[in-house]
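Selected chains from the complex are presented in situ; the others are not included.
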Amino acid sequence: MLEISNLSHVYGTGPGAHHAIEGLNLSVAEGELLCIVGPSGAGKSTLLRSIAGLIQPTGGEVRIEGKLVKQTPDNLAVVFQDYSRSLFPWMSVADNVALPLRRRKMDKQQRRAAAQEALESVGLAEAGKKYPFQLSGGMQQRVAIARALAYRPALMLMDEPFGSVDAQTREDLEDLVLQVRGHHKMTIVLITHDIDESVYVGDRVVVLSKAPAHVVGDLKVELAEPRDQITTREHSDFVHLRAEVGRLVRGLERTPA
Amino acid sequence: GGGDGGAAQEKTTLTVGVVPVPSSAPLFIAEKNGFFKAEGLTVKTEIIQAPQAVMPKILNGSMDAFLTSYVSLLAINDSGAAKLRLFQHVQTAAPGIASVVVPKDSPIRTAADLKGKTVGVNVLKALGQTVTNAHLQQAGLKPDDVKFTAVPFADQLTALSTKKIDAAWLVEPFLTAARNDLGAVEIIDTTSGPTAGLPLDAWGVSEEWLTKNPKTAAAFHRALAKAQQVASADRNAINAVIPTYTQIPAAAASAMKLGEFSAEVDKASFQKLADLLHGYGYLKSKPDVTTMIPSKIG
Amino acid sequence: MIRRLAWYWLIPVAALAWEMVTRSAGAVYFPPPSTILARMREMAATEDVAADLVPSLARLAAGWALAAAAGVALGVLLGRSPLLAKLVEPMVHFGRSVPPAALLPVFLVFFKVGTPIQLAAIVYGVLWPVLVNSMDGARHVDTQYLDTAQVFHLPRWRVVLAAAAPKIFAGLRLSVALALIMMVISELYASSEGIGHRMREAEGSFDIPAMWAGIVLLGVLGVVLNGLFLAVERRALRWHRGRTAA
Amino acid sequence: MIRTLGVLGFLLVLEAAGRLGLIEALPPVSVVLVTAAGLAADGSFLSDVGATLTACAAGLLIAVVTAVPAGLLLGSVPAVERSVRPLVEFLRPIPSLSLIPLAMFLWTDSHDAKIALIVYTCSWPLLINTMYGLADVDPLAKDTLRGFGFGPMAVLWRVSLPSTAPFIATGVRIAVSVTLIVAVSVELLAGGGGGIGAYLVQAGSANRVDRMLAATVWAGALGLAANALFTAAERRLLRWRWAT
């Protein structure tokens, strides 16, 4: 599905240039849910932007289903880290969610229904008519998730999608993602800072180094399916994997600027 | 005249509004020949388009005198906004210096053909419209039969050649240019026949200024009158100064047809102009031009 | 309604102050408002005001609509396409610095005297602030909005238009009053009717109260048109007001 | 490079149109440009340009230091804005050209009258853009500074003003060309103490259409240069904006 080979990205030029990614190789299979963890400022969001075709990496290449990514590929959705600025302030919440569905063969009625369904699934059944600025931070983040989910993309990129919600909601959303993935055969790349989360939702966890980012660990997560917030997390495999990822992350020095 | 002591004069520096046309020539002749200096005057000029726009400056005293057409003089006095006085006559119309012209391929050939057509004039309800009306009437048309529209002289040729107007009322040097560049055909000579000998331009001042500055006025008038003498006697003197304050090249200045530069205005012609303007409703009240001519300056 | 009218308290106060100042100064060029009003009433009674107002306002509306549409479209286009901007921007900044009065000969080549040339002058004058504001607005749209649009393959121009709306509306707000101004200027030459024509006539014949009548009329039109504009803007930028009301 | 290409292309099209007779009655672009170039060596024209430019600069400066603070006041105190709005909207549509006689009456020096008219006209884009810019300030940015205990003035100065700067910059760029237009128009219609407009009057009275167009080209070129200058300044001052 997704092939990243020898990817590098440098921001700026000259002495102020910043090497965000260097020689990164990674591949994601169809239907896989890959979690990426790594220190703050490593280059995770940069990697995600390269996959989405939002920036042209300065070196290497990204291929989706064999095709070189030059522009934003079709059938892809992104939940941005900076969710509040990725919602359009001039539209109601429901319109924000329904907007991308214009690219699907859906009439207005269907779009509206799909948007409402997605909002319900993230616990925002009654927020559709509001404007983004009328929502709390966590609610905005859930709207961004709902928008991506409603779109049902083949490849979903999520950049810390659950950072601003409470523990309970976070668990619900993790399960929601797992369930949607199961139903709709999505490939998902999910960036998270929560090591437990990466192991709980991931089929695979990739650990990135501090900047310039490259892969320092790549763990297959083989836990009993379907996963469950209580039993899975109690399982010794889970505890073991989590420690392993933790070690990999902690093995890195404290990240400098 | 003689250069008696500037100390007695109310003011020695004058600001004069000049329109960059041949009529302003006497002022520059006076300057060139040192007539102002001899009277102890310093004259500063400001380029203006028409006296209407600088009336505020006349009223607040920041401009002393100005070149004006007789039509403007009458119009301003008629409005009651200011009391203007004829300070020194400059130019009287001669045949062939202002005409209505049409493009060379125009079917319009006589004044009567203008019925229902659009004629460009520089300013509405002023000299052009007045004299043209007089000729239209002679040809049996009513003033309403023709549509007048205001287009600055400089843009009339463009408007004419691109057929945006049907005819144009032009004066020199535009008239020559229309003839030479466009092959335009004159259909009415508006300074002949019923409108022959009308006064064109003069130097104007406000009545208030005259009473406030009698000595200065006298000195300024002496200098201007002297220059007017030079201008009426010697066309070359005019030709020589025109290129200094206009952009008319020397050759064109000499070739230009001018009216008559005389010392005094003919009161009857002045009154005739006033009556024409009033007759067409361009003036509210019927003016008596003698009130605008000061009996004695100084 | 009453509450709304109350906001206009400054107008009568200013008029009263003006009346006192002008009366005591007694300057010819500054007739007191009472004189202006009397002259307006007289003009309304004796002249066919509609014959001047209607064509003027029709040209104003048509010219403004054309200029606004063209300004926004062109501005957004130039704002979003660096190549196109580089190609034509010099002409834009050149063009908008040229006094419309000095362009009359050029207009005369292309447009018929009368309404066509007047419309052209209005469009020409009104276009620029809309264009420059739209261009600047579109150029600096938050990249996060653009990224979101790109990812979901949303029509980019709609996102740009919405995101740049606050700035576009600033340009449009300017353009409403400017359209009135251009309406007057376009009637200074090559015209035989309209408010501007009448104002020039009044100026030419030193009918100073009539000149001021024109000014007052323009001012009133400005207040009315601006009220209409703000009503539209309030609807279009509702999200914006709500979001930025601290 | 591309800019030059665009300009060249545009000129070529105009020239071709002129030569092919599509634009009758006007001198071809090349003639106008040659005349315009010739004006650069014409001392009296240059002093006219100087007169126009000094009036523009003075007018713009006065307008910026009055209209921007006024815009900040109106934009940050809604009650004042609501009260003043009818008056502002009453004044805005009054053409500066109609005010020429009034200005000429009030200011005895034509140059001052011209500057007054420039200030009047180019204040509006500054005022309106400042007000709209203020309405566009992110409330969270203001809250941030308020959260640290800064008073309203500090918030205005340190958050609202920089946030509004892009709007103000646009306003200034519009105002710059407005100053030119007003200056030339005033000179053209009412003398106004020399300047490009006075030159236009002279050229017009002598039927020198080529010179009129050449002087007009100068007006446009001055506007173009001023715009380039202000854009460069904007890029420096608002670096953060152009980088994103």
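Note that the chains take the letters A, B, C and D in the order they are written out, and that residue 1 is the start of every chain.
Definition applied: contacts are C-beta pairs under 8 Å (C-beta built on N, C-alpha and C of every residue); 3 or more make two chains touch, one makes a residue touch a chain.
Everything numeric in this text was worked out from a predicted model, so none of it was measured.
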{"item": "Total chain copies in the file, per protein type", "value": "A x2, B x1, C x1, D x1"}
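Basically, only the chains that are shown with their structure count from here on.
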Hypothetical removal of subunit C, resulting connected chain groups: A | B, D
{"item": "Given subunit A and subunit C, the chains that contact each of them", "value": "none"}
{"item": "Chain whose mean Cα position lies farthest from subunit A", "value": "B"}
{"item": "Gap in Å, rounded to a whole number, between the CA centres of subunit D and subunit B", "value": "35"}
{"item": "Distance between the centres, which are taken as Cα means, of subunit D and subunit A, whole angstrom", "value": "49"}
{"item": "Junction residues of subunit B - those touching two or more other chains", "value": "55-56, 59, 152, 154, 158, 162"}
{"item": "Multi-chain contact sites of subunit C, meaning residues that touch two or more partners", "value": "28-29, 105, 108-109, 188, 203, 240, 243"}
{"item": "Chain-chain contacts as defined at top", "value": "A-C, B-C, B-D, C-D"}
{"item": "Contact footprint of subunit C on subunit A as seen in their complex", "value": "49, 52-54, 71-72, 74, 76-78, 80, 82, 85-86, 88-91, 99-100, 102-103, 131, 133-134, 147, 151"}
{"item": "Subunit C partner contacts - residues on subunit D that touch it in the complex", "value": "2-3, 5-7, 9-10, 23-26, 82-87, 89-99, 101-102, 105, 124-125, 128-129, 131-133, 135-139, 142-143, 166-167, 169-170, 173-174, 176-177, 180-181, 184-185, 188-189, 197, 200, 209, 212-213, 215-216, 219-224, 226-228, 241, 244"}
{"item": "Of subunit B, residues touching subunit D in the complex", "value": "17, 19-21, 46-49, 53-57, 59-62, 152-154, 157-158, 161-162, 173-174, 177, 245-248, 252"}
